[in-house]
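To start, the structure itself, in structure tokens.
Here is subunit A:
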Amino acid sequence: MTLLDFARGPGLQWSLTIMIVGLCWRVVGVFLGRWRKDLSRPRSDALVQGGLRAIITRSAPAPELEKNIRWQHLTGYVWHIGFFMTVLLYQPHIAFFKSILGFGWPGLPSHLVVIPAAITLAVVVMLTIRRMIHPVMRAITTSDDYISLIVIILALVTGLMAYAHMGLRYETMLALHFISVELLFIWTPFSKLAHMIFWLLSRYRIGTYFERKGVKA
Partner candidate 1 sequence: MSTLDVIPVNTEILTGNVEPLLHEVRHALRRLANGGDGTVIDLQSLPLAPGEEGRIEELLGKGEVRAELDALGPSVVQETSYPGVWLVTHRNTEQAVVGRFIEVTHMPELLKSQQADIERGISRLEHQLEN
Partner candidate 2 sequence: MRKDQSLGEYLRAQGVSRRGFLKFCSATASIMALPPTAVAQVVEALASARRPSVIWLSFQECTGCTESLTRSHAPTLESLIFDAISLDYHHTLQAAAGYGAEAARLAAMEENAGKYLLVVDGSIPAGNNGYSTIAGISNLEMLKETAANAFAIIAVGTCAAFGGLPHADPNPTGAVSVSDIITDKPIINVSGCPPIPVVITGVLAHFLTFGTIPKLDELGRPAAFFGQNIHDRCYRRPFYERGQFAETFDDEGARKGWCLYKLGCKGPTTYNACATLKWNEGTSFPIQSGHGCIGCSEPNFWDKGGFYNPLSAGMWGSRDALLGAAAAGAALGVGSAIAARRRQKKAQGTEI
């Protein structure tokens, strides 16, 4: 079995299985855990709207904080949007999703997707370096952060190198790209990367919690 056969076969099957098991475990576990009963009088009964509103309002920092963190705010969005464009609008990726989900969607011309991919990689690397140099960032960064950043960077680097036919032979680069993405899958449920699911749940929860207290979150 070649490296590519492993990457496209059992590697993919098992990493996706682990990711799905892990995420379902965490989500179900969170929902079924004990919730502290709130014995106060609710100030509003529009809890669902409050939850949904928070999903949108929490997309940007509070106005009072914005001037201090405008840089992180912008770069964070740049690289997340670039990442989604790369993952979701590159035709071979769409073919990958189609093989799992059964449906695809229109994509961008392939040679244009390189632009968001390259920008994403540059921004992530820059932010990582900043995280390692800046004293406050360094103090609050954990191994979870570093490993999460490494798997993201590996996926971007191997993807770009495979696309450009750089580095090792193409089938090896493609296998390495598959494997780096599989590492990402496996790491996701057990790390901060799980925020890809939890961001919706957390914001909704905060929204309903504050709405009940009569606070616009």
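On the choice of candidates, all candidates are chains of the complex that A comes from, given by their letters.
The rule we apply is simple: contacts are C-beta pairs under 8 Å (C-beta built on N, C-alpha and C of every residue); 3 or more make two chains touch, one makes a residue touch a chain; residues count from 1.
From a predicted model like this one, the values you see are computed outputs, not experimental measurements.
Trainee: All of 1 or 2 sit in the same complex as subunit A; which one actually touches it?
Mentor: It is 2 that touches subunit A.
Trainee: Considering only the defined contacts, which subunit A positions touch candidate 2 in the complex?
Mentor: Touch list, subunit A to candidate 2: 2, 4-5, 8-10, 12-13, 16-18, 20-29, 31-34, 36-37, 90-93, 95-96, 98-100, 107-113, 165, 170-171, 174.
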